[in-house]
Each structure stands twice: as C-alpha cells, then as structure tokens.
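I have a structure here, written as structure tokens, and I will follow up with some questions on it.
Not every chain of the complex is shown here; the ones you see sit where they belong.
Chain naming follows the written order as A and B, and within any one chain the residues start at number 1.
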Amino acid sequence: MPESVLSLGDKAGLPPGSVVHVGEPVHEPARIDVLSYDASTFTVGGEDALNDLQTILQLPKTVWIKIQGIHDVGVVERVGHGCGLHPLVMEDIANTLQRPKKEDYGDYLFIALKLLEFDREKQRVEDRQVSIILGEGFVISFVEGANDPFAHLLERIRTAAGRIQRMGAEFLAYCLIDSVVDGYFSLTEELEDFIEALEEEVLLNPHPATVRRLYDLKLMTMAARRAVWPLRQMLGGLAGGDSVRFTDRTIPYLRDVHDHVVQALEALEELKENLTIMFELYHSSIGNRLNEVMKVLTLVATVFIPLTFLTGLYGMNFRHMPGLEWKWGYPLILSVMFTLATGMIILYRRKKWL
Amino acid sequence: MPESVLSLGDKAGLPPGSVVHVGEPVHEPARIDVLSYDASTFTVGGEDALNDLQTILQLPKTVWIKIQGIHDVGVVERVGHGCGLHPLVMEDIANTLQRPKKEDYGDYLFIALKLLEFDREKQRVEDRQVSIILGEGFVISFVEGANDPFAHLLERIRTAAGRIQRMGAEFLAYCLIDSVVDGYFSLTEELEDFIEALEEEVLLNPHPATVRRLYDLKLMTMAARRAVWPLRQMLGGLAGGDSVRFTDRTIPYLRDVHDHVVQALEALEELKENLTIMFELYHSSIGNRLNEVMKVLTLVATVFIPLTFLTGLYGMNFRHMPGLEWKWGYPLILSVMFTLATGMIILYRRKKWL
C-alpha cells in the first residue's frame, strides 16, 4: 500500500478506509505532545506517552494530544487506534485535501478545518489541514506541516491559570477553532494590502501582467472563501447546540467565533467586489488610452491630410495653372493652409474631441 | 494588555473575551448619562451614578444608561460588571468592527447596530457602532464617537409626557432602533443626490475620474447595504415575537421599523441599479465618442486620399503625359476632384455614416 499519493485521482483504486497521506510528501518527523491539566496541575509528555494512552485518558483531567505533522501515517493510526477512532476519520485526517466539515461519531466529534496563510514570497495563499477530535475529557489535534499555530495556546495553558484551565476539553477545542479563525483576518488584511498596491499600477501603467496578477488574487480569494464557507454552517450548528460535546458554558463562545467567521466571509466578499472593480478600472484605463491614442491619430491625420492634398495640387505639372506665377501665390497658399488647420483644431476643441 | 488595536487581525493573539477597543483611537472622554423615569417623574445622573447602579436598577422606573463614546474600555467594563453582562458582550461593545446582530442572554437582549452618515467633506459614508442592551426595566446604549444621535430622544423624555414615558424600557429600546433606522433614509437621499449630480458629467464629459467616483459610490452603497442587511432578519425575528423582552404592546412598532428597514434596503438596491446604469451610460458615452472620432477620421481620410493620389499622378515627371499641356487640363482635373469628393460625401450620408 503506498504511503503517500499526490491527488485524490491517484487514490481512486484503493479500498475505502485506507489511511494514506494525500498531499505533497514531507520528510520531517511529526512532533507529538500529550498534555494533561486541570485548574491547578499540568503535565506534558512526548511520543512515549502514546503507549499509556488508555491510562492518561482515564485521568480526571483535560487531555490534549497535540500532533504537528500528519504525513506520518503511522502516528495517525497509532493515535487513532489508541482512542478508538473510526477508520474513515483516520483516512480524513491523513488526507490534506479534505474539505472543512464536522462529524459526530457519538463518542467523539470530528472537526476538519483549513489554516490559511499568505506566503508573501510565493505570493500565494497556503492552506494547511487541521483536524480536531473532541471526546469526553480529551482533545486531539492534528496539524499539517512543520509550523505550529497552537504554540501560544500551549504556552497559555502552561503559564496562566485562567478560563482555559478551568473550563475543560470543550473550551480547549473552542480555543483551537478560534485560533484558526483569527488567522483568517490576518489573511484578508494581507490580501487587501496587496490589492491596494496594485491599484496604482492599474490606473497609471496597466499592462497584461497586471491582469494576470488580478486574476491570481481573485483565484486566491475564491479559494479562501471556499475554505471558510463550510465553517459558517458548521459553527452555526455547534452554536445552536447540535452536538452534546459542547455545553451551555461554551456555546456563547462558539456563537462568537461563528460571528467571526461570518465577518471573515464578508471581508472576502468585499475583496472579491474590490477585485471586480479593479478589473473594470483596468478596462476603463486601457480603453481610455486607446481613445487618447486614436484622438491624436485623428487630429494629426485630419489636419494634415487636406493640407498635403493642397501641396499635391500645386505640385502638379500642368502647364496652365493660375497662381503659380503670382508673386503672392506661395504666401497666399501658406496662409490658406494655416487658416484651415487652425479652423479644424478649433472645431475639434469645440466638439470636445481634444 | 493593549487598550486599543486597529484591526481584528492585530487582535488575533489575545484570549477570547478580552475587552479591547478595536478601531481608530479616540482621545475625548466618554460621556455618561443615567436616566430614570416613569410616566410622571424624571431624574438624570452623570458618571457618578454608575456607583449606585444596583440601587437604581431596583427602582420601579425605566432606567436608561446612555454612554456616548466606547473607546474608554474602563467604562464599558464598569457598566458591564455593574449590570452583570457576559464578557463576550463587553468585548462586542468595544469592537467597532462588530457586525449588526442580536443575541438573547436570557436576562437581557443584546443588539448591535450601525449608525450610517454621509460625510460630505470626505465624500464617504461613515459608520458608527451602536450597542443596545435591553433588560428588565432598563436599557443601556453605547454609541461610538462624539456626536450624539439620541439627543432628541433624551429631550423628548425630559419634556413631553407621551407614549415614551408611559411604555417603559422596551419602547425606549424601540425608539433607539427607530432613530438609527431613520438615519438610513437620510443617507440614501444624500447618495441619490450625489449620483444625480454625476449623471451630467457622465453624459457630457466622461473621463476616468468619473469612473473612479462611480466606483467609490458603488463601494459605499454596498457597504451600507451590508450594514443594513442583517437588521432585516433581526427585526423580522423581534417583530415575530422571538424575544420575551418585547411584548405585544411594542411589537406593532417593531413591525413598522422592520418595514422601514426593508424599504431602506430597496432604496439601496435601487441606488445600485442606478449606478450600474451609470456605468453603462459611461461606456456608451465613451464608445460613442470613439465612434464619432473614427467617423471624422474616415471621412477626411477617404475623401482626400483619392484626391491626393490624383495630384500625385499629375505631379509625376513623365515626359509624355496627355493633358498636362491642355489649356483646360487643370480646371478639368479640379472639377473631377470636386465631383469625386461630393459623390463620396453623398454616399456616406446615404449610408448614415455621417
């Protein structure tokens, strides 16, 4: 059985429930922390703690099994079997293309989320898979990639004796979700800055590369929206008391994070509108340039073409042409030309073509 | 803990329930009025009254705690703790980016609204956060900024003995909402005037700055719509008896204000349609100008190019060219040219190109 495939199409032939890492292969080992705490005590263990999982879960404490890196299918399976997870849940955890969803398996609640970050160097939005499992007195979190988004939470549990210590596993699960959702605001702000920076380019120096960049931004905004959108319903449901895992103590906080999701979605909608307007401005800007260029062409051509005709007229070699012999013929024709040109320019100005 | 942050992204690292002023920093002190009244009596106190909050709330009167300015987090917390508000409510009050919503906390109903005003100088729509808390016999209102939108209500309670005195806290809450919603009509009318003023510019003198202004108007209209939209459902719910805080005596008034919200939304929709039409007119106008310019170019070029060819023909230096020596050669060629030019102009006129 392959340990890592690149896309869901490649996985087509495997039987359902196969735990395979779907996504780009990663070579660093997964980092595992097993925390157990209550309002006054705090213990932390590493990978070895997985061996005593049954004992730890029995403790009257909040247990947080925190796994950073999901490419190591062995770890996913070990934790999964230790906590009695359904094979399909393990499959979903390992699949980084999994879309956000929640599923209630009775004993535990499975939540899949997307962590979104704007990579300034590559100028694109990176998404990472976050899976949260909330059971009776324990939370398991799986995060794709090496960068730990929950470090500050771990720190807060270790150091301060606040709400997070007192309010148990469901509040911890809420804090994890809240961390992920807070990241969406940073993302939209970065995208807004990027768009603002493009506006000057659009108005003053529009070229096809600008369009390409606008489209990339649009695709990113839409991808972000797709990643955030399912949370609206999911958190709406949890805030409405869908799952017994979240009690009345935590539900106001879920309503709050649901609110944030709606606000992030609105910010993304606004970004999309702004981009649409940027496209329109681009086209106006380009159209305006063409118009200006055409006006210059028309001005020069329509002024000089009749004059050139006149010069041609008096350049003809007919023997009998009145005026050629006149002393004032040349100055006369020059002043006729000057009058003609001036008249046309005045006419054009009046018609606002210039 | 920072007292004031600029955006929700900056707030990302803080624990939930932190009461932080999100928005632009303000330096004037908040103004606090504590009113208590019934059909016949009326008392008003300042900031000091916050110390006796428990006593005042026990009185068999309607109490209105009116706070102007929400950047002073201390005041928000003091009032919040005095009246037993949930930490998340206090957080929402201090957050000026909070979107409109209502939340029922059992003991009290929390309503967040946006006050919208068109700033003629800056030519943009300013929104201010209004939070209303309706409890048993009391109303608390928080308004962002220095300008008081509820001054006329305070005056009416002080002076006249009308419905507002007799009908208690829920009617007061309705009056506050109604004040905010009435402001939306003034806004849409100002925007309409602005659009009408642009129409002439679009038709007679279209240039890219016009497009920029139209887009700013569109963004403003959409922002206003986003601020008003959630009220539709919120007030629909309250008018339908969602909350025990509003009784049958006030519900017809809520239906009325719900109606006004729907009407304001329709006015904003109409503005958006008008703007779409303005864009189309702009493009028609620009396209029409290009067409006119091209027609002139074509007319001048196609009439004179053949004539210039003729002059070139008779400007050639061939020794043996019939006609050059003729006495009537020159007049003849002139009349040929004249006929040709006239013929082409007649042709173009007939084809409606001119």
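Heads up, the rule we're going with is that a residue touches a chain if its C-beta (ideal position, glycine included) is under 8 Å from a C-beta of that chain, and two chains touch if they have at least 3 such contacts.
Predicted, not measured: the structure shown is a model, and the values here were computed from it.
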With 2 copies placed, total copies in this complex: 5
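Basically, only the chains that are shown with their structure count from here on.
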Magnitude of the superposing rotation for chain A and chain B (Cα, nearest 5°): 70
Computed distance of Cα centres, chain B from chain A, in Å: 27
Chain B residues touching chain A - in the complex, by the definition given at the top: 7-9, 11-13, 15-17, 86, 88, 91-92, 97-99, 101, 103, 105, 205, 207-208, 211-212, 215, 218-219, 222-223, 226, 279, 286, 289-290, 292-294, 296-297, 300-301, 304-305, 307-308, 311-312, 314-317, 321, 323-327, 329-330, 333
Chain B-facing residues of chain A, complex: 152, 156, 162-164, 174-175, 178, 182-183, 185-186, 188-189, 203, 252-253, 255-257, 259-260, 262-263, 266, 270, 273-274, 277, 280-281, 284-285, 287-288, 290-291, 294-295, 297-298, 301-302, 305-306, 308-309, 312-313, 315-322, 351-353
